[in-house]
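With one protein chain removed, the remaining protein chains of the complex are shown where they sit.
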Amino acid sequence: MSAPVFIAGTGAISAIGHSTAACLAALKNEAAGIGEMRYLDSVHRDELPVAEVKLSNEELSLLSGLAPGISRTAELGTIAAKEALENAGIGDVAQWRTGFISANSVGGMDKTENFYKAFLPDPTKGRLRDVVNHECGAVTEIVADQLGIKDYITTISTACSSSANSIFFGARLIRNNILDVVVAGGADALTKFTLNGFNTLMILDSEYCKPFDENRKGLNLGEGAGYVVLVSEKVAATLKENPSVKLSGYCNANDAYHQTASSPDGTGSYLAMSGALKRAGLQPADIGYINLHGTGTQNNDIAEGTAIKRLFDPRFPMMSSTKTFTGHTLGACGGIEAVFSIMALNNGIVYPNLRLETPMAALPFTPETKLVTGVDIKHVLSNSFGFGGNCSSLIFSKV
Amino acid sequence: MSDDLYITAVCGIGSNRVTRDGQVIFEEAGTAPGEFLVAAYRHSGIAYPKFFKMDNLSRLGWLAAELLTEGQGLLEKYDPKRTGIVLSNANSSLDTDTRYYETTRDMASPALFVYTLPNIVMGEICIRQGFKGENAFFITETFDAAFMQHYVTGLMKEGNLACCICGWVEILGPEYKTVLFLVEKTVLEVGHSQKFTTENIIKHYAL
Partner (left out) sequence: MADLKVQIIEQLNLQDTKPEDIGDDQALFVEGLGLDSIDALELIVLLQQKYQVKLANADDGPKVFRTVRTMAEYITAHKAQNA
């Protein structure tokens, strides 16, 4: 099956911007979105930097059009997915077989955890309305309703590789002629549940994260949403503007090593990247830029770096981790970083890997530390590796 | 050589009963899910101390996968990169999420936090079985046999996988159920194997 799948539109909201264009401007200006906690009411407020979307729930509700009181995850998802669909210019979704494949890891947890606070000490307290949309799937349905998509809706939940998996699942549905258009990606809001959980795993940096730096100390959590609109060749032909980017490769593999740590030689990452290249019919040397998973933890960066060394040696493409801007957006990172990868292709740029002072001694390459412009890149590889050994890589190519 | 895919084994755990290929191999009425799973594990005779570190969702899925693949010699037959897992449920990791949340009142438990994602059960199965192929976990309101049949068939026909464990793994409070199917491309003797069709999946799921 070799039917191509094109990208007709993108949508994103993150700590560095509330739209694709705003994020791109921030990336070009090297303006990261990590800082002090402003919106989440956590005991770790003064200890841990985070990358929040700079809007309160009320402001998000105005932007998304959803009623106030709906889960922040659904708000973020709605804003980004709507932008992607408008951007795609496909008109009324009802004229095509359209699907919505979304990913998240927390669902409506932001509301549920506040419900529990009131409910646990006194079962007569707490607003049940707050837990109605707790499930990951419920959040997806809310966004799908906003988009008017009815034909096919599903939710993928595989930790940090979730939205990358959504994207290539969407592509499969198109290649197998089940759907014509798929809005695919993911969303995740920052919650105390995740913050406390990651803190207890001791992988958060109390300063701004430094992915791929020898002295990196961990990740900063972020939040946001990122979606792409995938279309078949037939739909692409009807669009006013011919799509300039296609999804040419993808692969998922399991590291089979540990629940939350990657194997030292990066087996899962290696399999995902090489599998994606194979599907795209490309050689390592064809990749112009790698958008790294690059979380900033001791473990991920050496595992990912080792896998890259094994696969690309001796010629290494330019690479960077945009988590240095947006923090780690968990279930949304595959989607947000897909959008960033597509923009890199369209604009001929490579984003900087911020705050890198000391390159990792074990690796024979260093990510870009400054913005690079005017580059002719034909293929971008985007990595998303999740807990449970779930490793995914996507390749976007210029048409 | 037939192009068909076959269900070469089925394992179900639910209502305090463990079944393999339709035969009850263990049952113990009246115990809560957690205790039942430990009893079923002990009855199986498998020695894997890490079982006790897992949450109930992972114990459920992992045990079913063990019983499903017992004696099948999968890694002798197939390249680990072409053995995969596709699972689904409705409640994700909610059962463990609640337990984890309770620990945050005093001190959050890192061991529990690890399991607050539904795909960790696939990670546990892969670690034990050595599977390195594609994994996916879908959240759907009810078990969608047609979707599972279609999706896994696609993966295996595309050539990504030669062998796949697929099915449903769900637990929330007192309710739990898992039905796992072992699907293989080539079967030398059809024997008890059945064709991998939606009807056959539904038939086994209902048991």
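For reference, chains read A and B in written order, and residue numbers begin at 1 within each chain.
We adopt the following convention: a contact is a pair of C-beta atoms (placed from the backbone, for glycine too) under 8 Å apart; a residue touches a chain by one contact, two chains touch by 3 or more.
These figures come from a predicted structure and were not determined experimentally.
Contacts of the undisplayed chain with visible chains (whole complex): A, B. The missing chain, though absent from the display, is touched by one residue of A:Thr155, A:Thr200, A:Ser263 or A:Ser397; that residue is A:Thr200. Although one chain is not drawn, the whole complex shows that of B:Gly30, B:Pro49 or B:Pro174 it is B:Pro49 that touches it. The omitted chain makes contact with just one of the residues A:Ala22, A:Ala261 or A:Val372: A:Ala261.
Listed by residue number, the positions of chain A touching the unshown chain are 200-202, 258-261. Mapped onto chain B, contacts with the missing chain fall at residues 38, 49, 52-53, 106-111, 114.
Operating definition for what follows: only the chains that are shown with their structure count from here on.
A separation of 27 Å divides the Cα centre of chain A from that of chain B. Interface of chain B with chain A (complex): residues 80-81, 84-85, 90-92, 94, 97, 100-102, 104-105, 107-110, 113-124, 126-127, 129-141, 154, 158. By the touch criterion stated above, chain A contacts chain B in their complex at residues 1, 105, 107, 109, 113, 116, 120, 134-137, 140, 154-159, 165, 169, 172, 176, 192-193, 196-202, 251-260, 267-268, 271, 386-390.
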